[in-house]
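Shown here: the complex without one of its protein chains, the others still in place.
Here is chain A:
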Amino acid sequence: ARLRAEVLNCPSMAGADGDDSLYPIAVLIDELRNEDVQLRLNSIKKLSTIALALGVERTRTELLPFLTDTIYDEDEVLLALAEQLGNFTMLVGGPEYVHCLLPPLESLATVEETVVRDKAVESLRKISHEHSPVDLEVHFEPLVKRLASGDWFTSRTSACGLFSVCYPRVSSTVKAEIRQHFRNLCSDDTPMVRRAAASKLGEFAKVLELEYVKSDIISLFTALASDEQDSVRLLAVEACVSIATLLPQEDLETLVMPTLRQAAEDKSWRVRYMVADKFSELQKAVGPEITKNDLVPAFQNLLKDCEAEVRAAAANKVKEFCENLPEDSRETIIMTHILPCVKELVSDTNQHVKSALASVIMGLSTILGKDNTIEHLLPLFLAQLKDECPEVRLNIISNLDCVNEVIGIRQLSQSLLPAIVELAEDAKWRVRLAIIEYMPLLAGQLGVEFFDEKLNSLCMAWLVDHVYAIREAATCNLTKLVEKFGAEWAQNTIVPKVLGMANDPNYLHRMTTLFCINALSEACGQEITTKHMLPVVLKMSNDQVANVRFNVAKSLQKIGPVLDSNCLQTEVKPVLEKLAADQDIDVKYFAQEAISVLALA
């Protein structure tokens, strides 16, 4: 407390003298040690302020040693510390001194909690670039080695993420050591470390010289890809993409393909899932020849896998895979190998598989062209449009634009309509909401006539849905339709129906009229608003339900800008004044607000 008092007298003095570094470190450290975690956390988050107050030298000699020694705290505090230290270079005196940050970050890189450790590694990676090549060898690389040979798995796990940042900038002897350490960690006896190493294998391969990629990385890759734990094997699949990209085409067959083939047929579905999930990347990495010979049959198998998870992941890639096939044989491959599998997936037993397929299948039409689409794909689209699972139908509808470009949507309209009607009346309101969102798109593609004939009644029915979110979306939908079809169309088809609801016995429906008017007035323009909408709104100011009355006030405020000033003065103002004297407090409030916003006072 004495120290504190001393400090509190300091700032003014310090400011006057221009000497800012008078804060005794003890006081600041007290803040970092506060008993209350939240306060401690706040202090750590402002560590840069503290460092600035201490100046670079005392930050190096006093603050950092303190931080290094007292790392036993709540993980949340440690996380904040790990993050702060990544941005501390200037505060310790620039790149020349950046290695001072290594000791506290080293300790943080060994803690148990993954989030903290990852953040410490991220900060270490960041400051590694600020090290000079000499400092990197003298300070940074020894740290990596210490972590790599630590007792507990956490430090070894952290080391895995640091090899690739220092490797490119050290001498060849040190490089050899780094490679050796990485090899050791790839065969570590805890699976956690092997997983960390496997997940960094691709990244590390990228910074290695090609000869070492061939001699070191390939053997590590092969070993990890046949690890006893599937959680390790599946990470090797990820690395496969980077490794294949690095190797010259002629080496792929011998060095990578045996492992990849094995992964695609792994007994664990997790590994096969990973292959399916990374399929497009793999395809690009191995090139067209291997794709034709190996990946096509592998892809077929994944599409027919016994686990739905794998089939769904593969189904998701159908379009991308087909797109990336070599042009000369694309159509043949799709027609003879891929399409038969796709046909089976359309009637899969699992709805996730079907809906994954539905989200991409329409994309095939641009690849296959008009005739094939009509002959082969159209039946599939139609089948999916009739699927029992609403998500499948929605996915088809949401991608209609792809087909529209190729064959025109009319081909589908016969089947489309029942599908839309059924979705529009689905029991789940989220499904109804989703189909509403596609209405403007459908309206645009199907044209105004078709719309008026078949879909308009649906759009109006949503206005009286029993879920508010649907009524709201339906209102918004009307605005978009008017933007598409124009004001005249609105006046003839929508406005009469909307205004009709003003007399509905249910006050919620009467309010919907007001919400629609709010949304439509701008798109419909002054004439329609003044002539048709305003009278209805004004009349509703006599409604017996207060909610309707204050929504009248809100509506008037909203449509006011569309009206001319004469109309505002003679028609709107008296009604608002009447509402401002309403007995209900909310009605009064919104009426007064409207009066002031419209400047009618």
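Definition applied: a residue touches a chain if its C-beta (ideal position, glycine included) is under 8 Å from a C-beta of that chain, and two chains touch if they have at least 3 such contacts; residues count from 1.
We take it that contacts and distances are computed from a predicted model.
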Field: Listed names "Cytochrome c oxidase subunit 6C", "Serine/threonine protein phosphatase 2A regulatory subunit", "thioredoxin-disulfide reductase (NADPH)" or "DNA replication licensing factor MCM4", matching UniProt entry of the absent chain
entry: "Serine/threonine protein phosphatase 2A regulatory subunit"
- prompt: Of A:Phe140, A:Phe182, A:Phe221 or A:Trp269, which residue touches the hidden chain?
  reply: A:Trp269
Message: From the list A:Leu32, A:Ala53 or A:Ala225, pick the residue that touches the absent chain.
response: A:Ala53
Field: Positions on chain A where the hidden chain makes contact
entry: 4, 7-8, 10-11, 14-15, 20, 23, 27, 31, 35, 39, 46, 48-50, 52-53, 74, 112-114, 152-153, 190-192, 195, 228, 230-231, 265-270, 272, 306-309, 427-429, 466
